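Missing here: one protein chain of the complex. Every other protein chain is in place.
So that you can tell them apart, the chains are marked A, B and C in the order they are listed, and the count of residues begins at 1 in each.
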């Protein structure tokens, strides 16, 4: 039995508490939130759970094994560091931290202490994304040519982070999990339509070694909701539409063939191949339930997470570089250096 | 009665010939194509039309009033210049020319001689795009926040131009017509998946003065066909989906409202507004028929075209700048100077 | 404050309890269910609510003002009658009863005692259906030509009632509410694909006085889920697609015009009219919440329900007649007589 303290009971916190409460191997000992009015429903719903407006009550309780942090990103570093220093395993809401430097320091702290530091990249626990990875690893798609994702809708404008940190973080964590490769440079553009606010529309291109390119389009000010990812491979191509009730994943046996025999060297012949479409059956389950169970499992069995702090750091690095590039109208920024290419 | 010579009878030429042949005020005197095998069907279908493998036969025929050029873009300049110098009005297939310099010289030649030089930006003659412009000009949409377009499908790979020149040219000509404003800089990214070929996937951001941004995504290697444009305004937002059988244009009464009263200055309040959706009835007609008729009309009445060489030049400038930017991974390129910002 | 007892805590009961518990003017004093294992979660969730396996505990509690019955339809009559005889107002899950005779007797009992007897035709409390009725009453649609509804999916096969009683009951209650007119005869066809089970696919036509026809297609064995109603009027036509996230209602300015001037009497001219499409913004709220609130309101204010026992009886009469017709391969059955036409 793992005893959990949850810090932050705003938008996502209630979902986390509910899922941990439903796990047979976990119990939620504490829920804290700075706003006292948010805590009343906790007591009504979970009489055995203690509440507080001070996160330290959860962090410092010796009975607590693990701390789940679902607060605004600017507080992740300080709360996470405190929890790790108190010897607690940590599940951090995404993104892991505000900067790659902070993310590195959290990662180091966790590794030095031998504690689990998992980041809640919820989508990697969905059946659809796991199927994408399975098809990718199984070679069904061939060499990957591009990853293209659109995640747009109306609202909710954030005050403290731009739309990349709010929406593209999902795409970047999915891409990191599915491709297993990291970009070497990014170019991003965007605009804030409200004076004094961060960018609410953004376009992010990511360059990889080899013939692979990725792009993410995010927008808080769209008239329609779109959640669609294209994954183009040399053998097959895939569409992931998260708004489809069933058939979220469609695999198309389509592509090109290139005839480069010597006698056509002067004029390359490109052939087009179109075949069947196939939509694999996907399990129906709540991704956050799987994520919560995974967190308990990696603590109990002392095994690595599929959504560990390294993944969290890689995603933060991309967001950071993209934000730099966006400030200079798309000027490419290499990953790692954090400086212009 | 305007007598027309059509140069080039490949993919688009037959459509041009058919539409001019159907106009009561026009007759097609010549069709020329370098490949003799393409000319046999012309004679079978249009017995009164002469054919030749030499474009000069059409250009130099004193009975010909106007020349329609539907050949590969690299030949536009030379053929267009010859036709203008022979005193013919010219309808040029898009894009107007291979470079902005060539486009300028064609434009100058036409203006000096008082000849019509129209570019076949076919989409500006569709009922859907004309409705977009009408809504825009009528103020229905408010201030425009963004223009976002996706034009992807499988094939047809071009050998001589990248996907921007083949597909984005449509979006740029629509955008130019609808917005009536020109970008000040662009940032583009893309990739060629076939060795030795031009880029087959590309992403193009355009920056404007003021709070307006535009983006175009084009791809020859997509598993699904998408033709969708979002036009976000402060009052309403619009979706143009060209693959819808009817309801190609949907207007959404959605947006945000910003409360910037003094007492909330520290924390801006953004409200979300969602209202009715409305799909205006659109006329059903072939755009190319309207374009052909327009070309005859501007010659007959000596009036300016809505798709004149200035529009053609503006589009070529964007394609040229985008190609430069794409070669340096999104580094922004200003429009006009043609050089990095 | 109205004190409520809920009988039946299977599929729908938990939703009813939750909604009544959330109303400020109501409290749930009792939940009963024959299966004791279903009652444990009630106690956990609602500590102040008493539970029992005997419905009489709720019915006979003098503190209880109203009884909500969410049990299998075969038990509706007996439980409803007992509750009314105990002087309780009753909200009955749909359909009101197993036969029109039972429905009549419940209605009579309630009227004689001056008690509310409401049937939970939940859909009439949805914003979409209320908008349909509003457009209908406002004359926006003109004369109604037809009502056509499809409600199909895979599962859940019922053992005791055919698919009309399970799925078509929704369409019949919506139609009754929107049209405000009653059919004079029905013709139904259907089939049971599982030996010994009731029909799992059915087609029901309803005839009205005048030029109005209605049809409902229901199916438990369909590969795809469809929830779509067409409402054809002489002025406009409407599509209600309940699976659309937004734009559930689309109103089409389409129809025909008939030219019957004397000189065309021999050959009627029918013209086709196509105009704009319009999707009114709909409120987002849980229909069952509105239904529960309405039940409390009609008790408190002693006013009639929009979903009263008369509506319940009309729907049961149609289901009964349709079942008779289905047994004889579509032979028409008149409504009211209950006998073949």
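One rule holds for everything that comes next: a contact is a pair of C-beta atoms (placed from the backbone, for glycine too) under 8 Å apart; a residue touches a chain by one contact, two chains touch by 3 or more.
Here the structure is a predicted model, which is why all the values come from computation and not from measurement.
J.: Counting contacts across the entire complex, name the shown chains the missing chain touches.
T.: A, B, C
J.: Looking beyond the chains shown, say which of C:63, C:270 or C:284 touches the absent one.
T.: Reading the full complex, the residue touching the unseen chain is C:270.
J.: May I ask which residue of C:189, C:246 or C:300 touches the chain that does not appear here?
T.: Per the contact definition at the top, the residue touching the missing chain is C:189.
J.: Give the residue, chosen from C:1, C:40, C:137 or C:154, that touches the chain omitted from the document.
T.: Checking each option in C:1, C:40, C:137 or C:154, the one touching the absent chain turns out to be C:154.
J.: Among C:215, C:310 or C:324, which residue is in contact with the omitted chain in the full complex?
T.: Here the residue in touch with the unshown chain is C:215.
J.: On chain C, what residues meet the omitted chain?
T.: These residues of chain C touch the chain that is not shown: 145-146, 148, 150, 152, 154-155, 157, 159, 185, 187, 189-197, 201, 203, 205, 207, 211-213, 215, 217, 219, 221-224, 230, 232, 237-239, 250, 252, 254-256, 258, 267-268, 270, 272, 274, 325, 328-332, 341.
J.: To test your reading of the contact rule: which positions on chain B touch the chain that is missing from view?
T.: 225, 243, 245
J.: Go through chain A and note every residue touching the omitted chain.
T.: Touching the chain left out of view, chain A contributes residues 246-247, 253, 274-281.
Following the convention adopted for this analysis, only the chains that are shown with their structure count from here on.
J.: Among all chains, which one's averaged Cα position is nearest the averaged Cα position of every protein chain shown?
T.: Of the chains present, the most centrally placed is A.
J.: Just how far, in Å, is the C-alpha centre of chain C from the one of chain A?
T.: 43
J.: Centroid of chain B to centroid of chain C, CA atoms only: how many Å?
T.: Roughly 53 Å, centre to centre.
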